[in-house]
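For this depiction, one protein chain was excluded, whereas all remaining protein chains were kept in their positions.
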Amino acid sequence: MRDRATRVDLHVDLPRVRIAFECDAPIIALRGPSGCGKTTILRGIAGIARAHGLIIIDGASMDLTLPPEARAIGYCPQDALLFPHLNVRENMAFGASSKVSIEEFVDTLALGSLLTRMPRSLSGGEQQRVALARALAREPRVLLLDEPFAAQHPEMRSQMIALIRRASQSRAVIMTSHDEANLKALDAFMVHVLHA
Amino acid sequence: MGWLSELSEALLVSAGVASTALGLSAPFAIATGLALARLRGLQRAVAMGAVLVPMVLPPVVIGFGLLTALGRHGLFGGALDALGVQLAFSFAGAVAAASCVGFPLFALSAKSAFESVDPKLEEVARTLGASRWRVLRQVSLPLAFPALAGGATLFFARALGEFGATMIFAGDAPGRTRTLALATYAALQRPDGDADAVSFCVASLMLSMLAIALHLSLTRARHA
Partner (left out) sequence: MRLAPSGVVAPLMLLCALGCIETRPREVHVCAASSLAQAMPELLTRTHTGATTAFGASGALARQIRLGAPCDVFISADARWAASLAEDGLTRGASVHIATNVVVVATPRDAPRPAALSDLQAPRYAHIAVAAPEAPLGEATRAALDNAHLLSVLKPHFVLASDANTTRMWLARGEANAGFVYATDVAQEPAIERAFDVPPDLYEALHVTAVVLRNARPEAEAMLGVLASQEARSVLRAHAFQVDGLVE
């Protein structure tokens, strides 16, 4: 039985946000009103916002002195933030570890026809899916998703839910979302972030 | 010596000096621009001041400065002599003069170029496992490239037009340091030299337009 024990007690320095929770679930959802610091917490775990404290995910402790590139994380920001000078395939392959196959994500996320397109020609939803594939391609231990469903059509959502669930079998997923229904479908452990 | 051969000689010197200066200065100017973009507070203010100095000094003063530092009796003149390096009154001297006056333009353009790259993109790249160096190579530099090319063009144009510092530090040797600007000055010292001066000016203009055309093709928008 995989050890899914997660314990987080994190102080992010700038902006100042504190969060503490414990659970045993593979998928954790941060809930809360806009501006309460959910994105900041994800950035703190990713290492792009300076933070101190304790992070144990799936039984393994995360060294908070490490820079983001040394952490086994994959971050999918709310605004996708695709590299504008690279096409879709190049974006997805950016963080991919050696010979990881991106074909799986391509099919599931319906990105096949977009591979040679440039990010600026994609819709918001398409960009979001490319960003998800890009993060997954890194084969991280922790997947951080900021509002992954925000720009998606309902048809796509069920595909994404299946993909995230499959991904959570071998890694932890910490995400934010306003969508109750999707989070319920994922059986996510809810953490409510209150504005301090 | 015929007018045409004088013209082509000066043209080659100008193009050679500006290109050599650009090639040698580019890495330093880009690195300085990057440093300026990343620095904050007092360090940034001091660095900006240092970079701006050649821009606010009259070129003739820069020429004197170069002579004082690198001339035969200059601060480093003895050291250069010992190494067998002759900078003053040479092509290398013209390159030095051009580099001094062009450097601030390129460095400041580079600073803007790097500042215009969305730092969030650089952050995302790091979350994907890219080291700072890889982020610079594969994200920051490619995205900053059009503006960097703009800085290079500014440098080239300024180097082409450099006169005062070149005259004082590099001298006026035809075929070696007589740039189009110096050739124009020389032509104007003769009562019958107006026509020649005009032709040198036209040549300068055409060289500049070539640089602009190159700049435009390099910076054609490749992405949003």
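Each chain carries a letter (A and B) given by its place in the written order, and its residues are counted from 1.
Assume a residue touches a chain if its C-beta (ideal position, glycine included) is under 8 Å from a C-beta of that chain, and two chains touch if they have at least 3 such contacts.
Quick caveat, the model's predicted, so the values are computed rather than measured.
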Visible contact partners (per top-of-document touch definition) of the missing chain
B
Identify the residue among B:38, B:72 or B:132 that touches the chain left out of the display.
B:72
Which listed residue (B:89, B:114 or B:156) would be found touching the missing chain in the intact complex?
B:89
Candidates B:27, B:41 or B:191 - the one touching the absent chain:
B:191
Of the residues in chain B, which ones touch the absent chain?
67, 71-73, 88-89, 167-168, 171-174, 177-178, 182, 185-193
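Throughout what follows, only the chains that are shown with their structure count from here on.
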Whole-angstrom distance, CA centroid of chain A to CA centroid of chain B, is 46
Considering the complex alone, what residue numbers of chain A touch chain B?
46-48, 67-69, 71, 73-75, 77, 79, 81, 83-85, 94-95, 97, 118-120, 134-135, 138
Could you list, by residue number, the parts of chain B that touch chain A in their complex?
118, 120-121, 123-132, 138-139, 142-143, 222-224
